[in-house]
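So that we are looking at the same thing, I have put the structure below in structure tokens.
Only one protein chain is missing; all other protein chains are in place.
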Amino acid sequence: MNQKLYTFNGGVHPDVHKAESNATPIRTMPLSARYVVPMRQHIGEPARPVVAVGDRVLRGQMIGAAEGYVSTAVHAPTSGRVVAIEACAVPHPSGLFDLAVVIEADGEDQAIAYQPLDWRSLDPSALRNRMRDMGLAGLGGAVFPSYIKLNPGAQKIHTLILNGAECEPWITCDDRLMRERAPEMLRGIEIMRHALGCQTVLIGIEDNKPEALAAMRAAAPAEIEVVAVPTMYPGGGGKQLTYTLTGVETPTGGRSTDVGIQVFNVGTAYSLYRAVEIGEPLISRVVTLTGHVAQPGNFEVRIGTPLADLISAGGGMLPGASGEIIGGPMMGFDLMDLAAPVTKAVNCLIVKNPKFFPIKPIELPCIRCGACARACPADLQPFEMYWYSRAKDFGRAQGYNLFDCIECGCCSYVCPSHIPLVDYFRFAKSEIWEREREKRAADLARSRHEFKAFRLEREKQEKAEKFAKAAEKSKAAASSNADPTAPADPDAEKKKAILQAALERAQKAKESVAPKNTENLPPRVQKEIDEIEARRATVEATTETKE
Amino acid sequence: MISAILVMAAIGLVLGGILGWASIKFRVQDDPLVEKIDAILPQTQCGQCGFPGCKPYAEAIAKGEADINQCPPGGADGVNRLAELLGVEPKPLGEGLEAKPKSVAIIDENTCIGCTLCIQACPVDAIIGAAKQMHVIVASQCTGCELCLPPCPVDCISMQVIKEDVVNWKWRYPIHMMKRAA
Amino acid sequence: MIGSPYILGRNSTSAIMLKVMLALIPGIVAHAWLFGPGIWVSLFLCSAFAIVFEALLLLMRGLPLKPFLSDNSALLTAWLLALSLPTLAPWWLYAIGMLFAIVVAKQLYGGLGQNLFNPAMIGYAALIVSFPVNMTQWAAPVGLADHALTLLDAFDVVFAGQGSISADAYTSATVLDTWKTQARLGTPSESILSQPIFGWAGGQGHEIVALMYLAGGLLLLSLKLITWHIPLAFLAGLAATAGVLHLIDPTQHASPLLHLFSGGAMLGAFFIATDPVTAASTPRGKLIYAGMAGLLTAIIRAFGGYPDGVAFAVLLMNVCVPFIDTYTQPRVFGHHPGHSKGRKS
Partner (left out) sequence: MENYLLILIGTVFVNNIVMSKILGLCPFMGVSRKLETAIGMGAATTFVLTLASGASYLVDTYLLGQDLAYLRTLSFIVVIAGIVGFTEMFIKKSSPVLFRVLGIYLPLITTNCAVLGIPLLNVQEQHNFLESLFYGLGGALGFSLVLVLFAAMRERLEAADVPKPFRGVSIAMITAGLMSLAFMGFAGLIR
């Protein structure tokens, strides 16, 4: 309780709208008919499908293996048959399709044999590799493969922070999770502490969730401290929560592990518990369904459940709904296609209505009033970055530390001219990333081009050397037989004899092979050959005169 | 009149001396401008600028023989960056040159006869194959310079524009609501 | 395709401008009560010209009228210019002032938010440089003037020019003007101060108006529309410099109190220097910007040719704002302290 709190600059207080969905307990969804499980549900390389169309899969069976270091596995949410492995609609701001495994559920929901792990005796790297195969990824929204984060690596991790702040309005999935499953979550936290080998463990929960605080404090052992952090958006940002609890600023461009602190979402801790102590891979997560639906609330949803089924499980949309948002209203994105499935990254689905989500007013020019700079939790100057991003002068936008922006949306929220500042920053960032990709491709092309020029040069030299050597050998050979007094060393004699014999044999072979097809030719063909021979003779005559 | 000439001659002599001494003391080798220009060019080695590669084009720009807007793969953005580096006025792309969307060459396996002509033509060795063996283009290394199209006797190489997918998708420039409302 | 965030805060640019205009009301009412109804005429005229010019330019630039006219920025500029000009000047003076302010200083740069100079001050500077005579005919306090004007007379004077009443019946020199001319003639400060137009702090009547602007400014501060940096630094810079000069040579230079409560000091500190578009944007930058502006105001008032230096001081510091902003960028979260985060292009 005596934990000293630090306050970061900026932040806003949107109205939280938590009451709509945090009253009712977590409901489990009925089985859907079809499940669409995308291969890319985490940061890094997408998983590689290991099943074929037509295979029968069981619940929890791995259908996509992790590919490369930054990757994690993907599992079947229920038992059934793989009907297709193709590009399907996925929850992504672009609305583009991505590779996914489509499973037709057979209703039996038969699981593979779960093997719980004795994580205390298992050595940490083996534990981490199992986590990689269990498909664990950050459920706070970043979906970074958790097995990498569990590796303390070179630096010593002295503090583990559990992020239960959930500062984004409307979302309450962590809140319900902490209230109902605190003991299991704390077992997961024990495993994390064992894997990271750190002493202090802090759980940050915003003070607008008293029940969750009480539940976690009741279940928490003495040495784990549950801290009530002030309610402020974006108090739950990784860097912001770390600063609030420890006063340490995560270095720019680096991660909190550079300063010995690791941050995990509370949902990730719970799924770690199920993966290690029960042996069930990450096949389901708690999702908030809220906004303009009949019965908003939190659901235990299988990964791959089409979002349309989730909405119908919540009693369907009320009339007058104006679109859906994946994630929260501050950092989420518009859902393009309802057929898209729930993935590991989806923590909330909000059905918009014109009352709470009015159409954006017209964007007026920026008057440099500085409200956004005061609201920015990263102490940036959003109007300067906007000024140069709008003019597409990406060099200068980067000069104003564009890549320290966490895209939390506070600046767009407070802007009196309603400028979509975050959109300008996202546009500038993706343009700069693309330019960097092109730069890397150009450097690769230059180095390959220079190597090709070098290779051609080298081949020319080798050929020149070979000719030079051959010319010397023939000269040397000519000089050796021109001077008989030279002491004929015996093997040179023998070699010359063999050479001589080979030459004679080749000579005889050439004579014996008479051209068969030039004897009994019809007179017409014979005449033609004579003409050609005559012409060739005249050509040779003229060429000799030219030299 | 004579004194005027004498005075001017004296000033000229003194300054000439200072400049002579300075030019010796401040001898300087050529500055690495060519590398800086080469760093901006997209290295497709495609020759559409009239030079056999990006390096020769960079040298030509440095020497002032070539204009800065002859590189279509670089696009208008490349021309602007060259203009900024050299401190000259940015110009639109040269006449008849327009920046095509980035594309990659694809070999149609069933018509390729393995004649290795395209392998020799590729400036960045992005084509794998041997005489009379199947050839394939490494998509990640192909710069889209289209130099392998002409030598292919059976025309089995085609250019395919790189499709937008979830990874290389870019956020759009936010439409200025006011302009649309006008 | 506009993405998140999907919810917005409540304030808007037009609301901000409106609140600033409301904060001006106390000053205007005091001015009207103490210096006669001339202020209403100049406010009306300036506002009318501002709307006309702004609409004209927006049409020429092919932009929609409604969003821009309704953001009240043109109106605010008009009010600020009207309050810094003498009230009973001929109408074309207001027209030319607004022409410079709206057209040259704002629309040519691309409209709201992109201009480099404070539009009202450009208007004032252009007028004082080209029409010095009209610009020094300030309305006398009602008590002192030998002829109290009614609203109709004011309209008559403004539109018909000299008309029935002669100019010196209702005008008098300002406090700063008399101090400068008398001090340079060498009359001792006591006798200058004893003249009727001098009140207890600034000019008789002027100090009440200045107090009202101060009240309006504090209202702005409480509504968080401006930060304390600019007004405090401006007034401190002005008072400190005037104080030092006063200590050096009390007969030549007026007391800091008189400087604070006369001319455009209070209006400048709270309403003109704090124009977010043309002021410095970083906290440290604001302190430098406003402090130097205060200093320059005092220097111009003491040694310069023009009676009141606020306009020129603000313009001179507007020139330095892009330079100041570039090199006073605050430390960004995660960048270890002490590391200068200047602009990297």
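Labels for the chains are A, B and C, by order of writing; each one numbers its residues from 1.
Everything below uses one rule, namely that contacts are C-beta pairs under 8 Å (C-beta built on N, C-alpha and C of every residue); 3 or more make two chains touch, one makes a residue touch a chain.
Predicted model, so just to flag it, every value in this text is computed and none were measured.
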TODO: Name every displayed chain that the left-out chain is in contact with.
DONE: A, B, C
Open item on the list: Given that one chain is not shown, which residue among A:170, A:388 or A:427 touches it?
Closed with: A:388
Open item on the list: In the complete complex, the non-displayed chain touches which residues of subunit C?
Closed with: 60-61, 104-105, 107-111, 114, 116-117, 122, 125-126, 129, 296, 299-300, 303-306, 309, 311-313, 315-316, 318-320, 322-323, 326, 345
Open item on the list: On subunit B, where is the contact patch with the chain that was removed from view?
Closed with: 3-4, 7-8, 10-12, 15, 18-19, 22-23, 26-28, 31, 33, 86-87
Open item on the list: In the complete complex, the non-displayed chain touches which residues of subunit A?
Closed with: 387-388, 390-391, 393
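As a working rule, only the chains that are shown with their structure count from here on.
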Task: Distance between chain centroids, defined by C-alpha means - subunit A, subunit C (Å) - done: 56
Task: Distance between the centres, which are taken as Cα means, of subunit B and subunit A, whole angstrom - done: 31
Task: Distance between chain centroids, defined by C-alpha means - subunit B, subunit C (Å) - done: 54
Open item on the list: Using the touch definition from the top, which residues of subunit A touch two or more other chains?
Closed with: 93, 360, 362, 364, 420, 423, 426
- [ ] Quick one: which residues in subunit C touch 2 or more of the other chains?
- [x] 2-3, 67
Open item on the list: List the residues on subunit A that touch subunit C in their complex, please.
Closed with: 8-9, 12, 14, 93, 169, 239, 243, 249-254, 325, 327-334, 352, 356-357, 360-362, 364-371, 373, 377-381, 383-384, 395-396, 398-401, 404, 409, 412-418, 420, 422-423, 426
Task: subunit B-facing residues of subunit A, complex - done: 40, 90, 92-94, 96, 98, 360, 362-364, 420, 423-424, 426-427, 429-431, 434, 437-438, 441-446, 448-449, 451-452, 455
Task: Touching residues (chain side subunit B, partner subunit A) in the complex - done: 38, 41-45, 53-54, 123-126, 141, 143, 164-166, 168-174, 176-178, 181
